[in-house]
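Here the complex is missing a single protein chain, while all its other protein chains stay put.
So, chain A:
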Amino acid sequence: MIPGALPSFGITLFWVGLLVLLPMAALAARPWENGAGLMLRTLSSPRTLAALRLSFGCALVAAAATTLLGLLICWVLDRVRPPGWRLLDGLIDLPFALPTAVAGITLATLYAPTGLIGAPLARLGLPIAGTPLGIVLALMFVGLPFVVRTVLPVLRGLPFELEEVAATLGARPAQVAWRVIVPALLPALLTGFGLAFARGVGEYGSVIFIAGNRPMRSEIAPLLIVIRLSEDDYAGAAGIGLLMLLAASACLLAVTLLRRRLPALRGVR
């Protein structure tokens, strides 16, 4: 028996208890302090519902788009391997290195009606800043590395023989991609999707600068928490926060369970 069980556990439990357990207990308990009925009524107010719908909807669309784009990039990085693929690989991590507030003001400037991308699109009648599209673009920026870093290692581990066998059996390249590669990657794609979605639902810094923040139109749920808190409505703020945490946890749990049930090439992983 290695010595030190008591001190290492003691400190760990104190650390976890003070910094995670205590705050989470407050988040779980405080929404109900004015009664469950009032809590449900606050959560189902039009403004809260609009904010939740916007946050979840945009996160869903962004995660789906990011997963497709991530698959394309992974494919190029591993199976095409064009000259300079290492540079492309390194660039994928840029969003990890950019703090959210920095990403926020940068994307807001880029997509503003006077911005480099925003101006031509605004002339085409497609405003980005202040619309859900702007929120989706910001969330895609934040989510891309999550998808690529989840899918790429799995694609790299997938033996070439699999594709060769399919090809010898007469499958065309597109058939190989959709019938052999994508099913084998499905668990990884799902995980990447889940991570990007969970991150997107709660994202704040990179979104608020571009979102426009008009109530009912472009106000995301995390911002509504901040507003409720500034009105001293602790229960209301905690209610939205608890709901978001439960949704993000449920999403990550669902991905884990789904991965276990997917029979697709367990051995290959």
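In the analysis below, a contact is a pair of C-beta atoms (placed from the backbone, for glycine too) under 8 Å apart; a residue touches a chain by one contact, two chains touch by 3 or more; residues count from 1.
The definition used in the following text is that contacts and distances are computed from a predicted model.
> Out of "Heme lyase CcmF/NrfE family subunit", "C-type cytochrome biogenesis protein CcsB", "MaoC family dehydratase" or "Sulfate ABC transporter permease subunit", flag the one the UniProt entry gives for the chain missing from this complex.
"Sulfate ABC transporter permease subunit"
> May I ask which residue of A:Leu49, A:Ile117 or A:Ala254 touches the chain that does not appear here?
A:Ile117
> If the hidden chain were put back, which of A:Cys58, A:Leu158 or A:Ala198 would touch it?
Looking across A:Cys58, A:Leu158 or A:Ala198, the contact with the absent chain belongs to A:Ala198.
> Out of A:Ala129, A:Leu144 or A:Leu158, which is the one that touches the chain we can't see?
Only one listed residue reaches the unshown chain, and that is A:Leu144.
> From the list A:Ala36, A:Val80 or A:Leu169, pick the residue that touches the absent chain.
A:Val80
> Kindly note down the residues of chain A that lie in touch with the hidden chain.
The list for chain A reads 1-5, 7-9, 11-12, 15-16, 19-24, 26-27, 30, 69, 72-73, 75-77, 79-83, 85, 88-107, 109-110, 115-117, 137, 140-141, 144-146, 149-150, 152-153, 156, 173, 195, 198-199, 201-205, 209, 222-223, 225-226, 229, 232, 234, 237-238, 241, 244-245, 248-249, 252.
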